[in-house]
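A single protein chain has been omitted; all remaining protein chains appear in their positions.
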Amino acid sequence: MERIPILKMGRYLLVSIQVDMDDRTALALQDDLTAQIVKHRAKGVLVDISSLDVVDSFIGRMLANTAAMARVLDAETVVVGMQPSVAITLVELGLSLKGVRSALNIERGMELLQSVARDTEAETADAADEE
Amino acid sequence: MPQTKSETVPVRSTSEVVMVRHMVRRWAVEIGFSIVEQTKIVTAASELARNMVDYGGGGVVVLEALDDGIRRGLRLTFEDKGPGIADVEQALRDGYTSGGGMGLGLGGARRLSNEFEIRSKPGEGTRVMIARWKGAS
Partner (left out) sequence: MAESRNDALLQVLRDNEQEILRGWLQLQERDLSLRNNLLRSGELEQQSRDFLAALRGALSAGDTDILTSEAWAPVRELMTSIARSRARQGFTPTETATFVFSLKQPLFTALRAHASGDDLAEQIWSSTLLLDSLGLLVTETYQKGREEVIARQQQELLELSTPVVQLWAGVLALPLIGTLDSARTQVVMESLLQAIVDTGSAIAIIDITGVPVVDTLVAQHLLKTVAAARLMGADCIISGIRPQIAQTIVHLGVEINDVITKATLADAFSIALQRLGLAVVRRTAKAV
């Protein structure tokens, strides 16, 4: 079975999905990703799907579940590069990917992760001040 | 309906669902579907093929290129000999699921197609037919 590579970039993980995944590959990615988040104490995950020309409800659900699991592990997930035709189809399918953040490209996704991290740090600092 | 080309492929595993997606994409491109039209029918095919694998114990998909002189289209028929669906109306409703999915498969496939037809008998199997026409919204 094919495995999707996960790259570490500082405090973030980058996954670039380049192939049309079958269901088992998708589930394996979900397992690998959560394991890597814990291993590297990652603060955020970028999932680049710009090469995907189909996202059906299974892949969509995998993305949403991954984001939810990552959040439990204190990491934010940003899905980047979704193609217009895929977005239109997902809307028609009835899938809103609630809880998943998205960005137009990797650069924007990285900015988004950094701004979320800043907000969290500021909150933590505020909480520390109040103590 | 005049059909210009037809092919039947078996679908028994999720890796064959990927193959169905690729085949449907190739046919949709050949017919001249726009990118959005291609994506819609490929996604609908993926939902229905997975349903067959997950709930019908596998089955076959028949691809047919259509040409009625004015419009060109693609018809896909998914047929399994699985347990069938007792309440089709209920199965079409969003959010209904007997498995672990989100229950968007049937209803979603219907919304992504121009034509949709389902026949199912408990104990005998399920047959779902969808069609899309080039240029139809």
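Going in written order, the chains are labelled A and B, and every chain counts its residues from 1.
We take it that a residue touches a chain if its C-beta (ideal position, glycine included) is under 8 Å from a C-beta of that chain, and two chains touch if they have at least 3 such contacts.
Predicted model only: the values in this text are computed from it and were never measured.
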Touching the absent chain when the full complex is considered, from A:Gln18, A:Ser51 or A:Ser96: A:Ser96
Sole residue of A:Ile4, A:Met69, A:Ile88 or A:Ala117 that reaches the chain not shown, by the stated touch rule: A:Ile88
Footprint left on chain A by the chain that the document does not show: 78-80, 82-84, 87-88, 90-92, 96-97, 101-105, 108-109
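We take it that only the chains that are shown with their structure count from here on.
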Rounded Å distance between chain A and chain B, as computed from the means of their C-alpha atoms: 29
Chain B to chain A touching residues, read off their complex: 14-15, 17-18, 21-22, 25, 35-36, 38-40, 42-43, 46-47, 50, 94, 101-102, 104-105, 107-108, 111-112
Chain B-facing residues of chain A, complex: 20-24, 53-58, 61, 83-86, 88-89, 92-95
